[in-house]
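Heads up, one of the protein chains got dropped from this complex, but the rest are sitting where they should.
For subunit A:
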């Protein structure tokens, strides 16, 4: 995973509420066996609409996406995070996210920032003409107009994003602890392993 700390650039002023992962990436894009190349399918349905932010040359290539409440609800498809990453998005800012999506985003080096609706409204305004500055280390979103919004983030997620750490590698380092759990549990739940016919 790539390290992430400062993200400075334009943002898509998207703002839509309840964006489900079928909207982010429709099911027919899920047939790939690769993680890359999904940017082409990102927001496919919305991009059929003239004047959509994703095809507006003003915003193309922006590293930040500003969205509405409950972003990423629905399907668990990590393809949604891969599609955003492939578009070059490194930060999504919204009033709330679905649990599964924010986990998937984080595992792909995408920061999800939760800010109150008033802050989102303000950033949507700024994004139309000016860049936005995200600082993970200091947990702030700022603009050149003195706006400064502080956000919360899980310390472990922050640590992994800043260091670009591989979570599986970290957990494998605890193989002994896992083995101890399994040995103890086999006494409590001897029925755990499925029967093989």
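Everything that follows uses one rule, which is that contacts are C-beta pairs under 8 Å (C-beta built on N, C-alpha and C of every residue); 3 or more make two chains touch, one makes a residue touch a chain; residues count from 1.
Keep in mind that, in the parts below, contacts and distances are computed from a predicted model.
Going by its UniProt record, the hidden chain of the complex is named "3-isopropylmalate dehydratase large subunit" among "Metal ABC transporter ATP-binding protein", "3-isopropylmalate dehydratase large subunit", "Ferrous iron transport protein B" or "Cytochrome bd-I ubiquinol oxidase subunit 2 apoprotein". Within the whole complex, the absent chain has one touching residue among A:4, A:84 or A:100, and that is A:100. The residue from A:7, A:23, A:141 or A:161 that touches the chain not shown here is A:23. Take subunit A: the residues that touch the chain left off the picture are 15-18, 20, 22-23, 26-28, 30-35, 44-45, 68-70, 73-78, 81, 96, 98-100, 103-104, 107-108, 154-156, 167-169, 171-172, 174-175, 177-178, 181-182, 185, 188-197.
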